[in-house]
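Before I ask anything, let me first share the structure, which is written out below as structure tokens.
Only one protein chain is missing; all other protein chains are in place.
Chain IDs A, B and C follow the sequence of writing; residue 1 opens each chain.
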Amino acid sequence: MRRDVTARLVLDVQSPATLVFEVAVAGEHEPVESLTISLDGAAVTPRELRTAHGTRLHVVEAGPGTLRLDYAATVHGCADEPPVDELDLFTSLRPSRYCESDTLGPTARAEFAGLGGSDLLAAVTSWVGTRLAYVPGSSLPTDGAVRTLLSRQGVCRDYAHLVVALLRAVDVPARLVAVYAPGLDPMDFHAVAEAHVEGGWRVVDATTLAPRDTLLRIATGRDASDTAFLSVHHGLATLREVEVTAVADVLPDDDVTRLVALR
Amino acid sequence: MRRDVTARLVLDVQSPATLVFEVAVAGEHEPVESLTISLDGAAVTPRELRTAHGTRLHVVEAGPGTLRLDYAATVHGCADEPPVDELDLFTSLRPSRYCESDTLGPTARAEFAGLGGSDLLAAVTSWVGTRLAYVPGSSLPTDGAVRTLLSRQGVCRDYAHLVVALLRAVDVPARLVAVYAPGLDPMDFHAVAEAHVEGGWRVVDATTLAPRDTLLRIATGRDASDTAFLSVHHGLATLREVEVTAVADVLPDDDVTRLVALR
Amino acid sequence: MRRDVTARLVLDVQSPATLVFEVAVAGEHEPVESLTISLDGAAVTPRELRTAHGTRLHVVEAGPGTLRLDYAATVHGCADEPPVDELDLFTSLRPSRYCESDTLGPTARAEFAGLGGSDLLAAVTSWVGTRLAYVPGSSLPTDGAVRTLLSRQGVCRDYAHLVVALLRAVDVPARLVAVYAPGLDPMDFHAVAEAHVEGGWRVVDATTLAPRDTLLRIATGRDASDTAFLSVHHGLATLREVEVTAVADVLPDDDVTRLVALR
Partner (left out) sequence: MRRDVTARLVLDVQSPATLVFEVAVAGEHEPVESLTISLDGAAVTPRELRTAHGTRLHVVEAGPGTLRLDYAATVHGCADEPPVDELDLFTSLRPSRYCESDTLGPTARAEFAGLGGSDLLAAVTSWVGTRLAYVPGSSLPTDGAVRTLLSRQGVCRDYAHLVVALLRAVDVPARLVAVYAPGLDPMDFHAVAEAHVEGGWRVVDATTLAPRDTLLRIATGRDASDTAFLSVHHGLATLREVEVTAVADVLPDDDVTRLVALR
């Protein structure tokens, strides 16, 4: 399998800011890649930081001006299955900003009592998929899983937050993953859940908008607070353009009953 | 300086559960210590896991019965100042479950506009300290900083959450630390905030209930979800008793205008 | 049918306060009744106000001291069915403090699509009754229907709020009624919903804790903010004792499929 992805961001930086990008393919891959950043046409060299999950942050201190980021990567073949770390499993059980598994505990325990393993995963996925309507623009950046459940609508991030919150509430470690998603339409950055079931990390996409086998990991974290493609600190910057592409040489059918690892 | 601390927990385990304890002194110290856990009188050996911040988790799989944990540690001298890691600084800017810095952004930016460094730290500490009343039992486990601000009361955890959330909202990295607190009255586990200011991690305790110089770190994390002294998974257990002691051979006066590192 | 009810309240009035009681049987009845209020043993005469729904408020200005209220009423026979007023129907469709029908709209529309009349009433009653657990002390005075649904537990007031909110969300006028409830165990003030279905106001009690035919109306309003048995203004008073009795000479079986008017 071969996957080709690109991301292009254009920002207006209004006042000097620290910009953090999470757009590069995660560390378990060995992509052929290029990352170019410029401010008003002058090249800027980012610092790269890498998290324990292999998420790569690119940090830039940018003065006022127009900042452009162009990223392109080609990935041949698949990575190993995501490593399982016991400490990480405990962390992935904790409530987080947008996955309020504590508040959703009564709902999850009532709806999914007695289920486990892949049955539980299938039940949660189906429950979220049938309850929510995919409505672009329907949610706010501060919305978490509770508000998503009440509004019964959202985008990929909201679906994933609700899946993660419900799973954690019934003691299944779960986390959020930002991905490139070949086959997604309209194309954009995508977000899915990853759950630790039957010994491994399995990808869950209650939106069913893209086949899971070809998803390509960018960032992994507790929720969208860890996986934002852009964070702005100490200044002001406005996103003017986002353009994402993601292509796989094969787009397999996705049988939702299979457990799939994100590789 | 010499610090002696103990913790004693008694739990009723109603159904087989995975118990995670965060009661041991953090990894930067070299304490003389003992940790004894028993279930219905029979010794149980915990597994120890350690986070990047040096937080030590003790994990026990326990069947039904009465579980007792006894911990005692003596620490001579102080540790080095907490290490500063750039990735950790970015993580410490993100909103978390109980520190909703995104929702509190407008409040923080309005109240603390134009302040920085130690002035900002002093302003936030004073603001929180004067707005909240310390009322034991006034808050719920699911309460975060927003609810604390609205209710204008809380316990140490709530004070710390509000400090952390406000600081993050104005781009100061901040995190929660569970500590042993010599001088605290009534004695209990204590929680404080830690903020990255003027190049180092500084401890903030808006409750001013214990001198900062003798606080002894247990667990470090985004908020109380990371620093709970007990987490129960996959089963049921009820806390029946908690007893904490913490003594320092000297209890220095605490001048709130000084920046203090937790050592 | 004969119904005998009593209420006894004892309050510590800490600072001069305006106290408003809603304990008397509603205005559509002609009870044989007595209401005695005293402050530190001296008789106090309340002013009586009456709402458009027949709710009777008894208002007392009380200085510091111990205030006792004793109420007793005997009601023979039943009142006419509650009058239907078009303006009131529109008011009863609006969201209110504890019945956030706007926020619960997506839930209600998804769960009860296509139902109407008594089928809808039965569906909402059953949905609420099976989702919630009756847990004394589980809710806070500021909790509304949203929080009740999330916590999946509550007391009579919470059940009624959730019923009212869901009904309003699907365009059924609904309101809250505080009642005396012969047969309730343990005995206390009770709260139920009243819904306008098939041309009349029908009583809904998703707790099924007392037969509906013998319920005796006290106060009617949008939610518990209108029907509290005690409100304290301009001062401080603490409730020390509440004792309620309610007896009917017959306690009919309650067939939940019947539409019942509160009379």
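Everything that follows uses one rule, which is that a contact is a pair of C-beta atoms (placed from the backbone, for glycine too) under 8 Å apart; a residue touches a chain by one contact, two chains touch by 3 or more.
As the structure is a prediction and not an experimental result, all values here were calculated from the model.
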Shown chains that the omitted chain touches within the full complex: B, C
Residue, one of C:Arg2, C:His76, C:Arg97 or C:Arg258, that touches the chain absent here: C:Arg97
Options B:Leu11, B:Leu104, B:Leu121 or B:Leu259, residue touching the unrepresented chain: B:Leu104
Contact with the hidden chain (one of C:Asp12, C:Glu30, C:Asp119 or C:Asp171): C:Asp171
Residues in chain C touching the chain absent from view: 20, 47, 49-52, 57, 59, 86-87, 90-91, 93-97, 100, 102-103, 141-142, 171, 222, 225-226, 231, 233-234
Touching residues (missing chain, whole complex) on chain B: 103-104, 106-107, 110, 131, 146, 150-153
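The criterion applied here is as follows: only the chains that are shown with their structure count from here on.
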Chains most often in contact, by C-beta pairs: A-B
Chain B-chain C separation of Cα centroids, rounded to whole Å: 44
Chain centre separation in whole Å, for chain B relative to chain A (CA means): 29
Overlap residues in chain B, where contacts from two or more other chains coincide: none
